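With one protein chain held back, the other chains of the complex are shown just where they sit.
Chain nomenclature is as follows: A, B and C, assigned in order of appearance, with residue numbering initiated at 1 for each chain independently.
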Amino acid sequence: MPYSGLAEVVKNQKVGPEHFLMEVFSPELVREAKPGQFAHVRCTNQMDPLLRRPISLHEINHKKGSVSLLYQVVGRGTRLLSGMQAGGEIDIMGPLGNGFNIPEGARKVLIVGGGIGAAPLFPLIIELEERHIEQTVLLGARTTDDIIGYGHLAALGIRTEVATDDGSMGYKGFVTELAEKHVKDPAGPDYFFACGPNPMLRELIKLTRVSGLQGQVSLEEYMGCGVGACLACVCKTTAGGVNDPEDKNEFEYKKVCTEGPVFDAGEVILDD
Amino acid sequence: MPYSGLAEVVKNQKVGPEHFLMEVFSPELVREAKPGQFAHVRCTNQMDPLLRRPISLHEINHKKGSVSLLYQVVGRGTRLLSGMQAGGEIDIMGPLGNGFNIPEGARKVLIVGGGIGAAPLFPLIIELEERHIEQTVLLGARTTDDIIGYGHLAALGIRTEVATDDGSMGYKGFVTELAEKHVKDPAGPDYFFACGPNPMLRELIKLTRVSGLQGQVSLEEYMGCGVGACLACVCKTTAGGVNDPEDKNEFEYKKVCTEGPVFDAGEVILDD
Amino acid sequence: MTDMGVNPAGKGFNLAVNLGGLKMKNPVTTASGTFGFGPEYAPYIDLNRLGAITVKGTTLEPRRGNPTPRIAETPAGMLNCIGLQNPGVSHFIEKDLPYLREYDVPVIVNIAGSSLEEYEKLAGRLSQAAGVSALEVNISCPNVKQGGMVFGTSCAMASDVIKAVRRSTGLPVIAKLSPNVTDIVEIAKGVADAGADAIALINTLLGMKIDIQSRKPVLGNIMGGLSGPAIRPVAVRMVWQAARAVKLPILGMGGIMTADDALEFILAGATAVAIGTANFVNPGATMDILEGIGQYMKKYHVRDINDLVGAAWK
Partner (left out) sequence: MTDMGVNPAGKGFNLAVNLGGLKMKNPVTTASGTFGFGPEYAPYIDLNRLGAITVKGTTLEPRRGNPTPRIAETPAGMLNCIGLQNPGVSHFIEKDLPYLREYDVPVIVNIAGSSLEEYEKLAGRLSQAAGVSALEVNISCPNVKQGGMVFGTSCAMASDVIKAVRRSTGLPVIAKLSPNVTDIVEIAKGVADAGADAIALINTLLGMKIDIQSRKPVLGNIMGGLSGPAIRPVAVRMVWQAARAVKLPILGMGGIMTADDALEFILAGATAVAIGTANFVNPGATMDILEGIGQYMKKYHVRDINDLVGAAWK
């Protein structure tokens, strides 16, 4: 059962130009947490900004009883988060969402992360590593500063490729261009996991559908409740079956907060 | 011209069960500040709570270029203030209001402060002291913990009497009962200054009207703008002249923020 | 579950209220559309402690709702344009109601139709289903063209809907009104005359938000309903106005976040209160509010919650 209540902020450090890493001590939250799940946090005790913010679990530390959130300051809520002091308390709910599900047969996995979207992939990467499943990680971002966790992956000895829009690190171009090579490679991956901006996911889904590579993607949508009650966070899927792929009206809404955020890449419909 | 903008919080210390003393560095604000004026402060950068809070100048330190605010945590705004860190910034306007005005002839002054209402009296007390005007200070509160500045006054060697509702310090009873003695004493004060809850001021005004003692009282009212623009903070006065003292409709509104907060005791009408 | 759980003020204090024939063990229910169909919040609170559960707006046929984005945050509030997404009344009766029947809590079903016939049919279907305790008739949804606000902003149409529902059910009928009107009292009187047993106030205020980067409305449906603490002063005012003008009990809602807020509505004249947006901010909101009302009663020696109803003007 998810936890909801106060928890101690163990640390809250700036780790990039707009990136912060917050460690939260909450044995109750950690207990059932798995890769791909998220926390829903309040940014203030006052009535403005009102709603919670969904942030993925970036580290799940069962030993310490803590989770870490890696977040980018993009607006008022995340700015308030960045001002929280170690030793203070945060109002947090979680773990929420379904999380990634490593399929039985997966032997050689491709991981694709775009920008801050790579955050929830790290607990997954650790688990794959622990399970000795071969993996290649592709990270993309606008520029070097926005590439997250590269050092961490290097330290773990995980094969990692980087693409930046400005070419300041690794390949100059989109991370999907790196992915294309792997996806098309007959000796390439037998499964993939991805998280990042919608255009990236859309392109990746197109690529993998063509080649028949299966996988899972983690989606974002504006959230109210985070628990499946408000129906704010829906995304289009083919769950109801699709007779006519041209018919834009054939889709079924699923809730990102409870039926996701992780979806089978085969079932999601991402509009432009 | 009043200052409006950010200023550094030099310190913000708990000085009583619910009392805090905040020192704010703002040479611009201090420059024209005088006893009885107040500052209008924001308690958050967000939209809730929305309005500024008026807090009197409790210390005016021209040398350090700072003012201190002594405030009691009574609601959301003051609670947020109490959480501000030294080194941080506060959004502050001031000095606002008219301030106390020591009349030419005053030789022997009675000062009456009730609860946190005593806060703005301290810069006045210091000024009277500097001008070598004889003064007696009466402080009242519910209990010892709510008596402010007693030690400070003692250190300055100022004659001070205390009344508490529960008798835990000084006289057991209302501070107005202490005041009565002084007011009625033919060798007593020739002027008075007071600040505190309305019931206290009402009683004091009644007493002094009977004995003919003149003085000034500092009032509180809910404020919007703090600069005389919104007409929220009005209090009833006899400024328009009163023909029939029984006629509850004969009064003129004045603005506490600009025409006050200090009023001639003779002109204010305090309804029950 | 101890009795203390349901009645946080303890023995000798009465929290039970009667909302137009619907008996509630305490005055706290959920606001339709903010609490799903019950199971969503079961991990966070004990559903049995609620005075009633009000479920998501239900229609005759399944509805897919509006395109995303469906919500946007606003100062101390939020806009939503969910658009009554729901699986339809048959699915509700077969799949959702059995779950709710497991609990010892009355179920208020919020219904919306696009014609009088639909309202009538819905009321009929639900009256035959075991486990439905009352109907809340939504004539105030700002987010769908039909079955929506248009019914609630015209006095004549509002009355017609209530009459249609009244004809087809013996359950308590709660008319949920739109705040987007010039004269809430007129509409309240209209639905009272039409046979409503209680009035629910308020649904959301119609609002919108524009993205200055894209220069387009933020919401998928352009406009949406404003809820949350921002609208509370308007809601309290309308409850006050309606309570003084109409004899019916009122289910008050709109921005209730804490027990103090709930008490404001009760003092204004609400017999019961519904908690909406607050659930998103604090999944334990209903329980905290219930607890706080009990504390208040104890502190001020209020033996019966009904003594507080409308106490600000009575």
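Points worth noting:
We take it that a residue touches a chain if its C-beta (ideal position, glycine included) is under 8 Å from a C-beta of that chain, and two chains touch if they have at least 3 such contacts.
Owing to the predicted nature of the structure, the values given are computational and were not obtained by experimental measurement.
Partners of the chain left out, restricted to shown chains and counted across the full complex, are A, B, C. Of the listed positions B:Ala163, B:Cys225 or B:Val268, the one in contact with the omitted chain in the full complex is B:Cys225.
Of the candidate positions C:Ala129, C:Val185 or C:Ala311, contact with the hidden chain is made by C:Ala311. The chain not shown here is touched by just one of B:Met1, B:Ala155 or B:Ala187, and that residue is B:Met1.
Panel shows subunit C; residues 74-77, 79, 153, 180-183, 205-210, 212, 215-217, 223, 226, 228-234, 236-237, 240, 255, 260, 263-264, 267-268, 296, 308, 311-312 of it touch the chain omitted from the view.
Interface residues of subunit B with the unshown chain, by the touch rule above, are 1-2, 4, 42, 47-52, 91, 93, 221-235, 253, 258. In the full complex, subunit A touches the hidden chain at residues 47-48.
Following the convention adopted for this analysis, only the chains that are shown with their structure count from here on.
Counting hops only between chains that touch, subunit A reaches subunit B in a minimum of 1.
By number of C-beta pairs in contact, A-C leads over the other of B-C and A-C.
Here the CA centre of subunit B is 46 Å from the CA centre of subunit C. Contacts with at least two other chains are made by residues 47-48 of subunit B. Subunit C has residues 75-76, 229 in contact with two or more other chains.
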